[in-house]
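First the structure, which I've put down as structure tokens, then a few questions once you've had a look.
For this depiction, one protein chain was excluded, whereas all remaining protein chains were kept in their positions.
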Amino acid sequence: MTLTEDERWALVDRISEQVIKSGTYKQSLGDVLGELTVKPLTGIPVAVGVLYAFWSVFGSFAGTLCTDGFFVKFFDNYFLPWIQSVWPNPDGILYFLFVGDPNATNCFEAFGVLTSGLFVAIGVVLPAVFIFYLMMALLEDSGYLPRLAVLVDTFLHKIGLHGYAIVPTILGLGCNVPAVTATRILETKKQRFMMMTLIALFIPCGAQLGVMIEVIPESIGYVMLFLIIGYFVFGYILSKIVPGENPEILIDVPPYHMPQRDNILKKLKMRTGGFLLNAVPFVLFGVLLVNLMYLFGFIQWLSDIMAPMFVTWFGLPKETAGPLVAAFLRKDLAVAQLSVIEMTQYQMISAVVLISIYFPCVATFVVMLKEGWKELLAAVAVLLSVAFIYGGIIHAVGIILGVA
Amino acid sequence: MTVSLSCMEYGTQGVITEIKKYSRELNALGIRVGKIVKMVTKQPIKGPVVVMTGEVVVAIGIEMASCIQVNTDIDPAYIRDK
Partner (left out) sequence: MKDERSMILLIGNPNVGKSVLFNRLTGGDAVVSNYPGTTVDYTKGTVLLDKKSYTVIDVPGAYSLEARDKAEEVCVKMLEANKNAIAVIVLDATRIERGLYIALETIERGLSAVVALNMIDSARDREISVDSSKLQKILGIPVVETSAVSGEGLKQLGDMIRKARPSNIKEIKERSEGKEIQPETGSKCPGCCGGCGGV
């Protein structure tokens, strides 16, 4: 025998009456904070503060303290000269692949597997993902995310999503891979497709952010601005052209909990460990592959073919086509590669934006495939057209502002 | 007085008398006919409402909230008993 919905709820009520006795309801400190952080008048300033704190801790810990304070000195002053002096035969192929430029004075320029590869992976990205994951775990465990979702719902609902889309968005700022899977919390196919596409397009991952804050600290704000504008503009366009429904927000807002130290440490260990295990070899392999492609002339060939599009349409030097190859493996590596190409600040901004949006990295590509190949194909079509259109628009904006 | 949930004032309470649409989804989160709801906050520019019923706090989109009818003339004593 099965019950109808109403009968089942009636039974639920009858059972609850008999087994639950609520005492006098006292509002705890957590409940008061819970209300304050969800009311617009108090909640919006808090949200701005939280995000600002997040950003400045990220920048000062990863960029200033770890990378500039320690790793840059270590790698450039000790490690690079040392490896340049001990590795035999500076004209040989192995030297080129693993150490890179024998005259380089810093680890961004050298571009060998053991110089730039190790430096980017360990010296720049590791501190960035570590601090990012720590702060993300605090946000996740406290119970703040659903409240943030309520506050941003108005904006996200305008582009066909709803507030809870902030969860995959924030997860995506750590790493796009779990973010793509997290789109499952959205109700309709349309919303999931839109979210997945927007993540792949406009959400830079923690590793990429880490390199950006190191190599273009003065321009990263503009890059983020272009990405955020793109998120909303193309989100709006997608919501108009993708068929399907845009249901509203309907979520449970759980009470605040004090984050548990053990759980934070566990997540931190798992995620940072995952980075060391999976991403670091990828970065090293990426450098190797890029160097091999230089050796065989593939990158030069690619830059030449892409030159018309890059130079006239995007307004970028043709060499910026090279990092696109690495971007498919690791976006962080691609940004590091871009940083040593000679160009204006505005060109650098648009090149970094382009690297972020033109295609997902291979790991993201694979999870997107897991969510459905049709969606993936459609998403790729959207990605490539958006990259093309938005790249042109950014160039045009630069021309109008007189900075391109 | 019966008003739709989307029109309830801050801090006021009422008993849900009717859910015209989306009742399955709302029921599942604890928003059901006969339950007492308290308005916690309304977000500006057609943002969602946040209501509390019993121990549960739920955020509901404004359209959905407008499908929920609430009777606001309830005896405070009745609320305390519940």
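General remarks:
The letters A and B name the chains in turn, as written, and every chain counts its residues from 1.
Assume contacts are C-beta pairs under 8 Å (C-beta built on N, C-alpha and C of every residue); 3 or more make two chains touch, one makes a residue touch a chain.
All figures in this text were calculated on a predicted structure; none of them were measured in a lab.
Although it is left out of the displayed model, the omitted chain contacts the following shown chains in the full complex: A, B.
The missing chain, though absent from the display, is touched by one residue of A:33, A:173 or A:186; that residue is A:186. Looking at subunit B, the residues touching the absent chain are 24-25, 27-30, 54-56.
In the full complex, subunit A makes contact with the omitted chain through residues 1-3, 8-9, 11-16, 18-26, 28, 137, 140-143, 145-146, 164, 167, 181-187, 192, 251-252, 254-257, 259-260, 263, 266-267, 270.
Note that only the chains that are shown with their structure count from here on.
Each chain gets one centre point, the mean of its Cα atoms, and the points for subunit A and subunit B are 38 Å apart. Taken in their complex, subunit B has these residues touching subunit A: 22, 24-27, 29, 32, 40-41, 43-48, 50, 54-64.
Of all residues in subunit A, only 5, 9, 22, 34-35, 38-40, 43, 146, 149-151, 153-154, 157, 162-163, 247-255 touch subunit B in the complex they form.
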